[in-house]
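For this view, one protein chain was removed and the others were kept in their places.
First chain written, first letter: the chains are A, B, C and D, and each begins at residue 1.
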Amino acid sequence: MPVEFAEKTVPPGRGIFKRFKGNIEAIAIGVKYFFDPKRSTLIYPKEYIKLRENYRGFIVLNAKKCINCGSCARICPAAAMKLIRRPYTDPKTGKTRMKLWPVINYNRCIFCGYCVDVCPTEALHHVNYHDVVFDNMEEMDQTLESFQQAPEHPTAKEGIPVRYIIDEEKGLVKVRVEGGEQ
Amino acid sequence: MSGESPEGRAYVGNINVSARRARKLLLGDLKLGKLVDWGTAFSLWPVHLTTSCCGCEFAAAWSPRFDNEQHGALPWIGPRQTNMIIIEGTVSKKMACALRLVWEQMPQPKFAIAMGACALDGGIFYNSYNIVRPWQVVPVDVYIPGCPPRPESVARAIIELQRKMRKKQIASKFVEEGWRPDKEYVMPKEDLCSWWRG
Amino acid sequence: MSGIVRGNVGFNDLKIPGMWSRKIGKDLYEVFIGPQHPGSGHMRIIIRIDGDIIVEAEPDMGYVHRTMEKLSEGRAWIKAIPLFERMAIHDACNVTLPYVRAVEKLLGIEAPLRAKYLRVLLCEINRIAAFLYGFGIFGVFLGHSTMYMWPFGDREVWVELAEWLTGARLTHTYPVFGGVRRDVPEGFTDSLRKAIRYMRRRLEDYRKIFVDNPVIRARLEDVGVIPRNLAIELGITGPNLRASGVRYDVRKNHPYEVYDELDFEIPVFQEGDAYARVHQRVQEILQSLRILEQVADWLDKHPREPVMHERFWKTAPPLYKKIFQETGRVKLGAVMAIMKIPQGKAYERGETARGEISYYVESDGGNKPYRIRIHSASARNALVYKYIVPGHRVMDLPAIYGSIDYFPPEADR
Amino acid sequence: MSPIISDIIKIIIWPPLWQLIVLGLLLPLGVVVFIIWFERKTAARVQRRIGPYHVSPRIAGGLQLVADLMRYMFQEIIIPKTVDVAPFIMAPLIALILSILPVVAMPFTSNASYFPIGMRYSLIVALALITLSPIFVIVAGWASNNKFSLIGGMREAYLITAYELIVMVSFLSASAATGSFDLVKIVEAQAGGKWLGLLNPLALLAALIGVLLSTSGFPFEIPESEHEVVAGAYTEYSGLVYGINMGAAYLKRMVYSILIALVFLGGWRPYTPGPGFVSGYLIPSIVVFIKATILMMIFSFLRAVYGRYRLDQALDIAWKYIFPLAVAGFGLSLALAYLGIY
Partner (left out) sequence: MEPQEVVDLVRRVLGDMVRDVKIWKGNDYIEVEIDASSIREAAARMKEAGFDHVKDVTAVDYMKEGRFRIIYNLSSYNNFDLSYYIVGLAYDIPRDKPETVSLADIYTSAEFQEREVYEGFGIIFKGHPDLKPLLLSPPVAEQKPLRKDFIVREEPEIKVEKKR
């Protein structure tokens, strides 16, 4: 492939006529969008975006699948995933041993998804929402129990789910999708 | 305009006394507290202090798709005219002083939202030698996790703050009982701004 | 634009257009612009003005300095990818790709062809989104609020595509050593083509309301002229460099991934003023769209195949391969976290939306980098404030700032 | 009707009171509230978003301004230690009063019994009063003792030199055409569709641009240009005082719009005022206000389309292009008068 650089110059724009035309064009396009804005604004608490299944939202632990390997804590770039020592009773043998379980701290978590991708047994998974806020920082430091269920999703109770699809004319177009609790 | 005068002897020109009296009249006697809370809740103007890269999502939160102006929040230029600060991500030691100065320049009642993991516990920069935790610099009301949080999360934080304000009547309490005390600051200003010039 | 001096002369011999020399007296007025200031973002420019003319300008950077170089020295190699991504989160793939490639160079591996195409795909999506981001900031600096909103609205199209591809809006952490983390989902290329056609249409609207708007032209023409020689001398980069007439783009001069197989051209403008930089970015968006079309065609023609290098994919358990076939998600091996990289040095460059980013990576054979030096596009462009801004009027400062497309977190690292 | 009630009504519609309180204060304030809402919604619409909404979803966020006002009312008013307190507080208040004051010279009807203050030189008086308020912007900037405020105030001072003359010459071209300084006579001369704005578009254009320059509307929003001088002269103001500043700026634009409606757009024409309060006063004033509001809406719309010029470019345009335009408009008016159209 030959190297291509294209020499270009800025189109001329001086002169009364060009300036007049520029003004008219600018106002005309403003008027055009004033009458036909083609907007796709999310009216937020009344509607919420139903994110795709592969979205990297909050992380949930499935303790049944966890093999306590600690890979997730080792790869976590933000040191948000930590291992804690907790007794574990094996259902088959009935023996109780101390094992290392992962817990996450959302004060730190950067939602890179390394832990989910490195987990050899798919014990971790993302939930597809992210719009949760907290009043204090203690709530965000998960315990082993709270790590096994995702934080409560407030918008799902208040609004209707929508999804954006890409359109040639309008850019993003809002469409209603199934789901939501209302 | 002239210094302190004993209560009840407000003469023309003493703004402090007149303001206190007006406050008492409007909030104590006329019970306008709820109106104040309502007005403040729907007029949370965040000051334009971009501390770090969450500013991208902060900007996107006011873009046509998410448009947080629908909640009455309008990013504004100078700190004097605003009443909210959204700390967008990491606060470096150099920026911490600016953050505190901006916070001090804002008129009461004022609120702070910490946005992003870096603004909570450092995020991926948790062991960096050049950052501070924003809650050490200013008192934070709502925390948004994520790196960066989605624009909806910013809207959710504003809604949460509005709800808190109207439920607990924060704004009118501030107005009635005086302002948020300074002792809530974790880090004193001398630690932050010893080197500041400007 | 006849004032541009060409030829091989040093910086001191250059006659800088607009440079207004006057002996600095006592009556200068010092203004601190930033860090809380919409006209500067998270940096500070200290200007000294005489009347309405800036006599001295001094950028005061570092308000977002998060010590990435030092932090990377204490962490495993793979943990540095999300770390460096935070430099420019809206341009994430472009920023991290050279680091990933530098480490791959040290490992002596190369990503599979499909992974290369996917990297280029996300790079170009990021590039367009970053250009639109720059346009938005530029628009608001000139007081043109519509030009803030429109590009930010249209940027959401590309962010939506990137989110669909990678699972995150901005911080994709998409390229990893040996490949990428996701394959394209079903129906992605159709939406991509729609987005390309939509973007072409919208650029015409931008032309009408912003680029050809007489007010904007008046503000930008002959403002912040960077002559060719000065541009080279200051080592500025990216669209700013090419708008000054230098034929340099890492995608052409040092082709990486599959850029040497794709058909595109690099526009070069001669004027070197702020207005040329706007046109430069518009043209580059068009070229990125052209690249994306070719990538979409390639992806349609080729079936799904592993997007991870043999070295990491060979040992993957069947579960991993099943997940990849079903969802396109690549599971990472546990080895990633403890991997040791052979001793050596590597230097890798990449073209981000704002220009060239370079990584100097040195390994002592351990599982952590010995020294990584990053020099990003915005850091290169920061010299412009010191050498170009003096001589202009105060109101030109936002115009120059916006046209340089300076992004402080990227500059401060 | 008992005599007391009729007395009260008489007092209410007593022209000076009606003029000052209702037309001079309440209606402009209402229009300003509407215009700020309209400005935000227009900008939002052109920018493909919805603007204020959740504060009152049923009326498309119409209460947004009330919420903002409530916040401003109860916000702390910071008076920095370094400011000169008396001018710092007084400047916005005087600017506000001076912004509305020109209304006393503006008739809204030809019915002589409803004139606020009958005078033969009402156009001159109105223009003179209008041009006083910028002085207090400079005072505010100076008293703030802030670098950005000072620069903002100085920019206003620069611009005064540019727009004052344009505004004067273009408005006085109406006097040249109609041979009178009396606004009533100017409006009455435009009866029968002979609107000065139509016959003399040059003067109208010059006046519009002059008003944009003087009220710092886009594309000439230079004194408060937020990306260099934060909020211009108002940088240090907070709370209610800042609200007053902003309100004064909009009121000034409102007053200018009324003046343009009277001078160039036929005032209360095509309606012919009759006797009595309703037809002699109420309807003509509403016609004038509708015209002024439409002008305000056009000014607001420009915010969505334009950026802002540089200071020297604005001065350049004002002196090199718009001032000659205004002079040409004046000449055209003389020609119209010579031809005997008025």
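As a convention for this text, a residue touches a chain if its C-beta (ideal position, glycine included) is under 8 Å from a C-beta of that chain, and two chains touch if they have at least 3 such contacts.
Everything quoted here is computed from the prediction, not taken from an experiment.
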Partner chains on view for the chain not depicted: A, B, C
Absent-chain contact - pick from A:L83, A:A156 or A:V173: A:L83
Residues in subunit C touching the chain absent from view: 11, 61-62, 65, 67, 69-71, 74-75, 105-106, 108, 231-235, 241, 246-248, 253-254, 344-349, 356, 358, 360, 362, 370-371, 373, 375, 379-380, 382-383, 387, 412-413
Contacts of subunit B with the absent chain, listed as residue ranges: 93-94, 126-130, 194-195
Contact footprint on subunit A, counting only the chain that is left out: 3, 70, 73-74, 79, 82-85, 100, 103, 143
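Here is the rule we use: only the chains that are shown with their structure count from here on.
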Between B-D and A-D, the pair with more C-beta contacts: B-D
Subunit B and subunit D, separation of their C-alpha mean positions in angstrom: 34
Inter-centroid spacing, subunit B versus subunit A (mean Cα positions, whole Å): 26
Distance from subunit D to subunit C - Cα centre to Cα centre, in angstrom: 46
Multi-chain contact residues (two or more partners), subunit B: 63-65, 67, 70-71, 77, 124, 127, 147, 150
Multi-partner residues of subunit A (at least 2 other chains): 26, 29-30, 39-41, 43, 45, 77-78, 110-112, 164, 172
Subunit A partner contacts - residues on subunit D that touch it in the complex: 42, 45-50, 53-54, 301, 304-306
Subunit B partner contacts - residues on subunit A that touch it in the complex: 39-45, 48-49, 77-80, 105-112, 130-137, 140, 154-155, 164, 172
Touching residues (chain side subunit C, partner subunit A) in the complex: 75-76, 78-83, 146, 153-154, 156-157, 160-161, 163-164, 167-168, 171, 173, 181-182, 185, 191, 194-195, 197-198, 201-202, 205, 208-209, 212-214, 217, 221, 247, 249, 252, 260-271, 275-276, 279, 283, 317, 319, 323, 327, 329-334, 336-338
